[in-house]
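Omission of a single protein chain aside, the complex is shown with its protein chains in their original locations.
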Amino acid sequence: MAKVQAIPKEKKPKKRQTLGMRILTILFSIISVFYVLPVFIVLMNSFKTNAGISSEPFSFPNAETFYGFKSYITGMFFGNFPFYKTILCSLFITVGGVFLILLCTSMCAWYLSRSNSIICKIIYYFCIFSMVVPFQMVMFTLSKTADTLNLTTPWGILIIYLGFGAGLAVFMFTGFVKSIPIEIEEAADVDGAGPMRTFFGVVLPIMKPTVISVGILETMWIWNDYLLPYLILDKGKYKTIPIHIQYLNGSYGHTDTSAIMALIVLSIVPIIIFYFSCQKYIIEGVVAGAVKG
Amino acid sequence: MFRKPKRKLYSLIFVLPTFAAFVIGFIYPFFSGVYLSFCKFRTTSNAKFIGFDNYIKAFQNEGFIRSFWFTALFVIVSVVLINLIAFFVAYALTLGIRGSNVFRTVFFMPNLIGGIILGYIWQLIFNGILKNYGTNLALNANYGFWGLVILMCWQQAGYMMIIYIAGFQSVPGDLYEAAKIDGANKHQLLRNVTIPMMMPSITICTFLTLTNSFKLFDQNLALTGGAPGVVSEGGTMVYQTQMMALNIYRTFYENANSRGVGQAEAVIFFIIVVVIALAQLAFTRKREVQQ
Partner (left out) sequence: MKRKIFKSIAAVGMACFIAVSCMAGCSTDGGTEKKGTVFYLNFKPEQDKAWQNLAKAYTEETGVNVKVTTAAEGTYEETLTAEMDKDNAPTLFQVNGPIGLANWDEDCMDLEGTDVYNELTSKDYALKNTDGVVKGIAYVIETYGIIYNRTILQKYCDSDFATVKKIEDINSFDKLKTVADEIQANAEALGVKGAFTSTGMDSSSDWRFKTHLANIPVYYEYKDENITSTKEIKGTYLDNYKNIFDLYITDSTTKPTDLANKTGTDSETEFIKGQAVFFQNGSWEYGVLTEAGMKDEDLGMLPIYIGVEGEENQGLCTGSENYWVVNANSSEEDQQATLDFMKWCVTSETGTKAMADEMNFVIPFKSAKEATNIFVKTDKEMTEAGKTPVSWNFTTMPSENWKDGVGVALTQYAAGTGKWEDVVKAFVDGWKTEYAKVS
């Protein structure tokens, strides 16, 4: 435990654990428990009856309040738009939206930063500008436009996400492209590769870290987004997870708390598993994104 | 790179998809939004230009003014708290204590959960606690306020912590060595070496928390929904824990006749956010010049 290790590669060699540091470890362990506790409480409540949740939210389910997986079943299959469809909808919109944003904006950003035309400059500055505009500003006109153009399906909303999410992505990609020495591309050009092959064969592989950063930031945004899909999607036909959960509260004339709890569990467990399995990339992606953005 | 003859073609392939979507998803809605804020309208097709009336009404709207002050107070408290917590946790985690990586992972986790879901999770917890004291979130605006602050700290501190950790790790070790040789104590190290070197991270984090808190919507909607309301002098109801984004949304969809006012409020909101962003930019520039 108190070994002094000399690891030349690491910036900071592992330090001797002083008393203060041990206290900190214990303190942070306690805080960590409190950090995961809310998720745990939801998990616990998802197995209780409605009455059990409202009378004693912090206790384990007992014989009287135990409800088993019933709320999962009603939550999953209830209504004319069952939750499994919602999950598919959310998954499709997130995967499709992120894919489209990564592909289109990286191409766009490369062209913008390698071209000197005034129009390109204007587009670039508009992209930066769009990053500060709050959604409420375009809320109404955007949903109206989407409706006029028939973009109220999961397919159509991908275009809206590309448009509204372009700002940040273009900004981050352009920042990165500017740091790539143009000589590499010129070499590829001399070898006879056209812009398409140059981009996909040379530039895109170099941009990989930024692709991951942008991908993670956009995934976190689209997966959790509420108001945009709420206003744009044809809600009778399609719902995303946040819309579905908000809709459960007070619709159908009743508030089924235990179904809400069950659906919350169902929607955060995959995310948490995903996070723990590739947290290194996620955290690095976030740092890279923040420092550049 | 792009040779003349085919230039047009490539600009079409590379830029057009994004640009077209950008026009649909941002440029057109933005400008027609600005225009509509000067109009009386129920639907976009029957908009009538009426000048600044909507803006005057917006400033007379008690709910809007109240939501502004509520938002301002919330932003100040949450920005300060989140950054203080994140900074010191990050500092502690870079000391090399055992389990740092685990703590880092756990503290970041809430960021992956959406605002609506977070709101419901914390509503359950707060009401469960408050129940023992015979009250709940919908009864006292103070609980709603601090509830939102706690929720935001829980969610955002981890994110900011990650950025601060990266900041700490980028401080060159030689600087510390040099300062130590000069006889600086721990306190002086922190004040004269660490904090100045951390300024870029502090700027980023302040900016992120500032805009995040200002634009907060989902968490607000799910946790309190603006409740409790209070009956104002005129006898109408004004929500007490409603932030600006939610207020604009409600003004907009509550009554088809108040849409212009809602749009005007949105423009005001937008201007405030831009002013904050510009101030931030100016601040960063100034600091960069000094260094």
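We just call them A and B in the order they show up, numbering each chain from 1.
One rule holds for everything that comes next: a residue touches a chain if its C-beta (ideal position, glycine included) is under 8 Å from a C-beta of that chain, and two chains touch if they have at least 3 such contacts.
It should be emphasised that the depicted structure is a prediction, and the values quoted were computed from it without experimental measurement.
Note on the undisplayed chain: of the listed residues A:37, A:51, A:73 or A:196, the one touching it is A:51. In the complete complex, the residue from B:102, B:139, B:195 or B:279 that touches the missing chain is B:139. In the complete complex, the residue from A:75, A:154 or A:229 that touches the missing chain is A:154. Even with one chain removed from view, subunit B keeps its contact list with that chain: residues 43-44, 127, 131, 134-136, 138-140, 227-231, 233-237, 253-257.
Summarising the interface, subunit A meets the missing chain with residues 50-51, 54, 79-81, 85, 88-89, 91-92, 95-96, 99, 103, 143-144, 147-148, 152-154, 200-201, 204-205, 208, 231, 235-238, 246-247, 249-256.
Note that only the chains that are shown with their structure count from here on.
Distance between chain centres (mean CA atoms), subunit A to subunit B: 16 Å. Of all residues in subunit B, those touching subunit A in their complex are 1-2, 6, 10-11, 13-15, 17-19, 21-30, 32-33, 36, 44, 89, 92-99, 102-117, 120-122, 124-125, 127-128, 131, 154, 159, 162-163, 166, 169, 173, 200, 204, 208, 211, 214-215, 217-218, 221-222, 244-245, 248-249, 252, 259, 262-263, 266-267, 269-270, 273-274, 277.
Every residue of subunit A that touches subunit B in the complex is listed here, in rising order: 11-12, 14-15, 17, 21-22, 24-25, 28-29, 31-32, 35-36, 38-39, 41-42, 45, 53, 57-58, 104-105, 107-108, 110-112, 114-115, 120, 123, 126-127, 130, 132-142, 144-146, 149, 151, 159-167, 170, 182, 185-186, 189, 195-196, 198-199, 220, 223-227, 241-242, 245-246, 249, 257, 260-261, 264, 267-268, 271-272, 275-276, 279, 282-283, 286-287, 290-291, 293.
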